[in-house]
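Written out below as C-alpha cells is the structure these notes cover.
Only one protein chain is missing from this complex, and each of the others stays in its spot.
Order of writing sets the labels: A, B and C. Residues in every chain begin at 1.
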C-alpha cells in the first residue's frame, strides 16, 4: 500500500494534535484547572491516529479510559473536549462525563469508557446492528492489554466469532495495565494468540509505526467486509506518563521509559521518515504551527465558555 | 498403565452406583416425592467415576448442577444424598441445598453449584490454598461444555496458569449446554484448544471410556504435582436424559440419543471389556446386586428419616 | 379474549413487537428451539427466524452488553436472563453502562433495552435460582424496573417497556407463568406512560396493602380469606417498582390511613422499605393512624425443601396475621 502525501501529512498532523492536546491538558492540570484525574496517551499516538484515519466517518469506534487520541482521531473538536474536561456547557457531555467519558456520535465515536473491557461487549452489539442493517461498515473496538484478562473480553470475542460480526478488535498493548506488566497478566503465548484461539485472525504489529497501523486497519476492514469475519490487531506501544495522575512509576525503570522516548517515539520516527521521503521541514513546521494555534484557540475558547448550568439532574438521568 | 482387577471392579461398581442412584431419583420424581427439578448425568458416569477414583481423599473436587456422579464418586453416602433431595435433616445440607447444592467436605467435595462456571474461580482459590499450604494435593474442577463460554472460565484459567496452581480442569463435554450444541457456542478449534491458549496443557479424551478417564486424571495429577502447572482435560460424553425435568429434547434427534445409548454407553462398554479380560458375569452380577441393595436400603432409610425441622433460618444464614 | 398464562401473554407481546418493528430482536440462552427455560419464547424462532431470535452461548455479560451496543445504534434488543439470579453476571453492562450512558454522555445517546428475567421462588429451585433482585436495580439511577403480577399487566407492561426510551429491567415471577386468565391483546401503545403507574387490584377503605409481582396474588388470596370478609381492604399493585407511583399510594392512604407492604424479597434495602420510608417522610406521617408494617421474605437464602422454602416466602397466613394485627 502506498499512501498519498496528503494522507501522510494527515497522519502526522493527527499525531501532533493528540500529543499537543494532551500536553495542554497536563498544563491545565498543573494549574489546578481540572477536577478529577485523567489518563494520557502520550507516546501512543500512532495507534489512535493510524487506526481512526483508516476508517470512514460511518464506521464506529468504542474507546477506553485512555481515549483522548481515539476521540480526536475520529474527528472530535478539541474545543468541545477541553470544554468537557472543564465542566462547561459546550463540552461533549455538558460536564457530566469528563475525561473518561467522551462520546461523539456525530463522528462515529460511541464513547470512552471508564470500565476496563466495558466497551468490548458494546462493540459487539453495535456490530450486530451493522450486520442486521446490512451496512458496509465496521466497528473498531479499542482496548488495552489489561482488558484482555476480563471475562467480558472472552465473552465478546467468542460471540463476535460465532456470529461473524463486523468488528475489528484493536488491543493497544502498552505493556502495562496500570502497574501490572502484561506478560505477568496474560497467560499463554501472546495477546494476538488469544485472538486466534477464538478463530479470529489476529496479528501483532508495531503500534508506534503509524503507517503500519493505518495499513493493517485498512486491509482488515476490507477483509471484514468481504469475509464477514471479525479480526484482531495487537498494536505494541508504550505510554510515557504514569497510568494516571497519582502514579509514581515504581513498576518500571526510567531507562525503559527513556528508551521508548528516544528510540521508538511514533512522532519522531514518522518525521524522520517523511523528511527522508522528501517532505520539507518547513512543510512540517507549517502543520505543527497550525495544530498549536488550534490548541491555543481551543483552550482559550473553552476557558471562556460558560459553566454547565445546574439542571434537574434526576430528570437528566432518563431519556 | 495397567489397572488392578480390584480397581477395575471399583470403576464398574461406581458407574453402576451412579446410574442406579439417578434411576432411583427418576422414579421418586415421577412418584411426586421430589420438589424442584434435577439434572441427571445418566450416560456420563465414566467421567465422574474415572476421575474421582483417580484422586485421593485429600484431593478436592468442585462440581456442577449435574453433580450426583461427582459426589458419589468422591465417596458420598447415597442415603444422605437421597435424604437431601427429600428435605430431610440427615441430608448433606439439611434440606437447604437439594439436588444442585450437595457438598461433602469430609470426602473432599467442595460442592455442587447451580451457577454455570460458578465453581471455576472457587477451584482456583482452593488450589491456591494447597499451594500456600505446600500440600501435595490437587483440585479437580468439573464443568460442562456450556461453562466454557462464561467470563469466569476465562479469568479462572488465566489465573491458574499465571500462578502455577495445582488444579485440573475437567470439562465434561456432553455436546450440549441445555439446547445449545457446543460447536455453536464455542468459537475456535475445540474446547481443549481453549485450554491450550492459556498455556495450559490440554487433551481431549473419550469421556465414555472409564479407564481412559482414570488414566489421564492419574497421570495429569502426577504431572501437576511434579511440574506445578495446571492441566486441562476435555472428556467427550453424552447425556441421555433431557437437560432437566422440563426438557422436550427438540434440539437433537432420537437417532442421536439412540446411537450413544447403543454404541457408546460407558457401562455397557466397560462390561464388555471386563468380560473379555476374563471377569465372570457372576462377579459382575454380585457387584450389581450389592449396588441395588445399597440403593434400595438408602431410599428406604431416607424416606423413613425425619423432615428437616424449621429452625431460625435467618440465624442459619450466618456462620 | 384468549385465556393465557403470563408466559403466553408475554409471548404474544414479543410476537407483536417483532412483527411491527424490524429493528427489534431477541437474544438469550435457549430462547430458540427450546422456547426458553419457561416456554415464554415458544414458536418465535419458527415465526421470525434465527436472525431475530438469537440463541446465545451461556454468557450473560455479553448478552446484556450486546443489547447496550445494539440499542445505541438503532436496534431494539429484548434480551433474556434465564433466571434473574444470573443477572449477577451482567451487572456491568446493566449498571455501569446501560443505566449511565445517557446521562454520562450528556444526553447524546439513548439505551432503550429491555432485560427480561424469570425471578422469584416457590419452585424448589433453591438459593441460586430463586432470588427476587429487583430492589438492586431500583437503587440504580437511569434504570426502570417493572414487575408484572398477572398475564394482563405482563402483556401491557412489556409493550410499554419496549416503547420506553430507557433501559428497563423486566422481572417475571415464575409463578405467574402458571396461572391462566383472560387477556385483552392491546396494540403497542404510542408512549410508555403506563410505566410508573400502579393499579388498584382491589378497592377498599380499611387498610391499604401495597405489593407487587406475584406477591399481589398472595395478598389477594389472603384478603379473600373468611377471616377478613367483614373488612374492606385496598390492594395497590405497584406494577413498576422504579419509579414508584406514590400518587396512587397517597390517595389510597388518605382513604384508609393504614399501610401494609408485602413483598417476597428480603426487607433490607428493598422496594418495601422505600415505600414505607417515602410514605412516612411525607405528610402522610400524620395521616397514618398506626405504624406501617412490612411483610417480606426472611433474610435468608432460599432453601430447597418445600416446607423450608415456604417459611422464607411470605404465605397468605402471614399476610392475614399482619392484616388482623392492624385492623
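Everything below uses one rule, namely that a contact is a pair of C-beta atoms (placed from the backbone, for glycine too) under 8 Å apart; a residue touches a chain by one contact, two chains touch by 3 or more.
Everything numeric in this text was worked out from a predicted model, so none of it was measured.
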(request) Over the full complex, note down every shown chain the hidden chain is touching. (result) A, B, C
(request) Pick out which of B:50, B:78 or B:91 touches the chain that's been left out of the picture. (result) B:91
(message) Out of B:14, B:28, B:42 or B:60, which residue would touch the omitted chain in the full complex?
(response) B:60
(request) Looking beyond the chains shown, say which of A:149, A:174, A:216 or A:298 touches the absent one. (result) A:149
(message) To test your reading of the contact rule: which positions on chain A touch the chain that is missing from view?
(response) 35-37, 86-87, 93, 95-101, 113-118, 146-147, 149-152, 177-180, 184-186, 246-248, 250-251, 307-308, 310, 313-314, 316-317
(request) For the chain that got dropped from the picture, name the residues of chain B it touches. (result) 60, 62, 91-97, 101-105, 110-111, 113-115, 118, 120-130, 132-133, 139, 151-152, 155-156, 158-159, 162-163, 313-314, 316-319
(request) For chain C, enumerate the residues touching the unshown chain of the complex. (result) 85, 88-89, 91-92, 95-96, 99-100, 103-104, 126-128, 135-136, 138-139, 141-142, 242, 244, 265-274, 276-278, 280-283, 285-286, 288, 290-294, 298-301, 303
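As a working rule, only the chains that are shown with their structure count from here on.
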(request) Answer with line, ring, star, complete or other to describe the graph linking chains that touch. (result) complete
(request) Return the chain label for which the distance between chain Cα mean and whole-protein Cα mean is smallest. (result) C
(request) Compute the distance, rounded to whole Å, between the mean C-alpha positions of chain A and chain B. (result) 46
(message) Please output the residue numbers of chain C that touch at least 2 other chains, ranges allowed.
(response) 57, 59, 61
(message) Touching at least two other chains at once: which residues of chain B meet that condition?
(response) 149-152, 184-186
